[in-house]
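Here is chain A:
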Amino acid sequence: MSLVSVQGLSVTFASDKGPVAAVRNVSFDLNPGEILGIVGESGSGKSVTCRALLGLLPRRATVGGRILYDGRDLAGAAAIQAVRGREISMIFQNPASHLDPLMTIGDHVAEPLRFHFGLSAAEARAEALKLLESVRIRDAAARMDAWPHQLSGGMKQRVLIASALACKPRLLLADEPTTALDVTVQAGILQLLRDLNRESGLTMALVSHDLGVIAEICDRVIVMRGGEVIEAGLVRDVVTNPQHEYTRLLIGAQPGRLPQMAEPQEAPAGLFELKDVAVHFPTRSGGMVRAVDGVNLSIHKGECFGIVGESGSGKSTVARTIVRLITPTGGRVMFEGKSVGDLAGADLTAYRRAVQMVFQSPFDSLNPRMTAQQTIAEPIWRHGLASKSAAMARALQLMDMVELPRSFATRRPRALSGGQCQRVGIARALALSPRLLIADEVTSALDVTVQAQILRLLTRLRKERDLTVIYISHDLTVVRKFCDRVAVFQGGRLVETGATADLFASPSTGYTRDLIAAAPDMDQAMAERA
Partner candidate 1 sequence: MNSITFIGRRLLQIVPVLIGISLVSFFLIMMIPGDPVRIVLGPRATEAAVAAMRQEWGLDRPIWAQYLSYVGNTLTGDLGQSLKFRVPVLDLVLQYLPRTMFLVAYVLVLSLPATILMAVIAARNEGRWPDQLIRVISILGMTIPVFWLGVLFARYFGVKLGWFPVSGYGEGFVDHLHHLFLPAVSTSLWLAPLLTRNLRAALIEQTEADYVAASRAKGLPEGYIFRRHILRNSVLPTLNLLGVMIAFLIGGSVVVEIVYAVPGLGALMVGSVLGRDYFVIQGLTLVYAIATVAITLAIDIFTAAIDPRTSE
Partner candidate 2 sequence: MALRFAHLLTAAAMALVCAGPAMADKIRIGSPYPTTTLDPIRSANAGSIETFGQLYSRLLRVDETGALAPGLAEKWDVSADGTVVTLTLRDAKFSNGDPITADDVVFSLLRVRDTPDSAYPAPMQMLDKAEAVDAHTVKLTLKSAFAPFLGNLEVFNIGIVSKKDVEARGDKAFVENVVTSGPYMVEKWVPNDRLLIAPNPNYWREGYPKNDGAELIEVADSNTRVSMMLSGELDAAREIPWSQVAEVQANENIEMPLEPSTVIYIVLMNQTRAPFDKLEGRQAAAMALDTAAMSNAVTFGAATPANSTLPNALKFYDPTLKVNGFDPAAAKAALEASGYDGREITILITDEPEREKQAVLMQALWGQIGIKSKIEKTDAGTFWTRLTEGDYDATPTWWYNETTDPDLAVRWSVCGTCGNKSYYTNYENAEVDRLVEAGAAERDETKRAQIYADIQRITTTEVADIPLYYPPFANAYSKKLTGLRMTPALQWTLEGAEITK
């Protein structure tokens, strides 16, 4: 018998434009001891489905259908309250915001124990310590009284897991538990979840947008799109033999399945030179953060140069230093033999035109008050390259170039999707006809299918416009497909650099090796399972 049986679940949100269906007629079963993956892109209804199981939807949501837990119908607040924590528990995508900033780690874990099992403070504390150790928090005893903000993201997620598992629930719902984490940290958390499943038979539902993650630990998977389940089955079957067209699209868009887009150059000519660049910030407490330290790099004309690293590695700082958003505290950036830091007046304007950047967050990188066309046109007329009206016309051509329909010209960012926003951002960057384009994590906030399109677009533009591209990413698989040469950063320092193929084939440092190993890859995971 299945542990949970979801039958005809539907969720509708009230809105001023009438009800909006977020989940439509979703049915699936969860068997004891299995890990079920729920995969889909944004807006597919996967998270809403997951939250509906625990009644965690906002008030304006209407839930239809039945959810049976162990044969009991979880209808009504009381029935759901009875299983929360003790039978079913949940962990979330962003561990930082899911911990109360004003409560210590130990209390977070002890809290449910005291409520559900009526343990005394001391007992609960002792139990909490064991739990924290069981989720492999180093030096758990010392961290019992630490505050959430004192822990790293991965540690916070472990605390959240310990707290969710405190009362030994039989089912754990994991809603994108590793999305906000670095790959190496992600690997650790996934390993922990897998071990929990194996060692204590914990049933799990893992919601993710990443088929690579699903492939690593799930037994079965259901694929959702537009609020409906379009395909379900064993992971192996779905990956190797997808039935639905969309599933095929999804699988085809996995970075590992992307075509090789890199085109190493025959005779490289230097364009940029970073000489011993350092960026240090003083901290409030009087210390010094070495965001970037002693970096030497050269970037060749026309190449696509990848920079990889985890959060805090300094990769974005390097990019911002090149565009002169940050002034380096040491060393210098040389552009065609001139020191960028010394540029002023017309030279600086010329440099600004030559070097442009596309940013990570699709929505935050566009002024919410300006339309797509205005955004793209603004740099053209502000730089005096054309009149305002001519610039607006030119903006439409740029929209064509980034494959954005002209009908979107008058839309503001809020009315655009993430991918469309990134296209506007790329068009804006291209408006000044730059020679170097820095793409800082431009696809990391996008769905994989959209990521694939953006990468194709960038490849085309690179060829058409003879662009040099610096591609910054935490995703090694993408970099491997997209970049000619790669630099690996860690803790503000350049770890190693080299031609992409060489570096991936024979990484010279342990860190690079770990990175490569930790990167989730669907095909590799399947291969390992087989």
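Regarding selection, all candidates are chains of the complex that A comes from, given by their letters.
In the analysis below, a contact is a pair of C-beta atoms (placed from the backbone, for glycine too) under 8 Å apart; a residue touches a chain by one contact, two chains touch by 3 or more; residues count from 1.
Everything numeric in this text was worked out from a predicted model, so none of it was measured.
**Student:** Out of the listed chains 1 or 2, which is the one touching chain A within the complex?
**Tutor:** So the chain touching chain A in this assembly is 1.
**Student:** Can you list the chain A residues touching candidate 1 in their complex?
**Tutor:** My answer: residues 51, 54-56, 58, 81, 83-86, 89-90, 92, 94, 97-103, 111-112, 115-116, 147, 149-150, 160, 163-164, 166-167, 173, 284-285.
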